[in-house]
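Once you've had a glance at the structure underneath, I'll fire off some questions.
A single protein chain has been omitted; all remaining protein chains appear in their positions.
Entry: subunit A
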Amino acid sequence: MSSSSTTTTTTRLLMLKASDGVTFEVEEAVATKLGAINNMVEEEGSEDLICLPNVNGKFLGMVLEWCKKHANNNTNSDKGNDEVNKWWDKEFVMDLDQNTLYHLLMAADYLSGTELVDLLTEKVASMIRGKKVEEIRETFKIKSDFLPGQEEEIRKKNSWAFE
């Protein structure tokens, strides 16, 4: 009895339907890396088809790719796998363009993929640190809305941070 129930949980397949109608068939163990899906699955009598109207297929696919990697590598957890995951994560975020990064982050947040949110926010943070203020604005296309002198005032008050 107990053994048959474990086999059904590991092999159960879920259909995830993105906002643009694209569907993905994934193992439950993979999809439940996402907190939002995990919650739905844990609810009694959940269906195998889950609609995700806020996530576009392109980004859902990427999120699931990440989940797959981490679900597989987590099954036999040792230190070596940890290293592999880290390396894989690094590759995963390395060449993301800003638009994709933003959408992935929003998708991961919506789906409560905590670890993935952590990875992606860390990536955005790495694009900030070490940059000069003008470069930060340029990178993220933010316009300064300070009145003349206001910016200077902050700098004066915290001069240690600008030396």
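The working rule: a contact is a pair of C-beta atoms (placed from the backbone, for glycine too) under 8 Å apart; a residue touches a chain by one contact, two chains touch by 3 or more; residues count from 1.
Just so we're on the same page, contacts and distances are computed from a predicted model.
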Looking only at the UniProt record of the hidden chain, which name from "F-box domain containing protein", "Ubiquitin-conjugating enzyme E2 2", "NADH dehydrogenase [ubiquinone] flavoprotein 2" or "SMCR8-C9orf72 complex subunit" is the right one? "F-box domain containing protein"
Option from A:14, A:50, A:93 or A:117 whose C-beta touches the chain left out: A:117
In terms of residues, what is the contact footprint of the unshown chain on subunit A? 99, 102, 105-106, 109, 117, 121-122, 124-125, 128-134, 136-137, 140-146, 151, 154-155, 158, 160-163
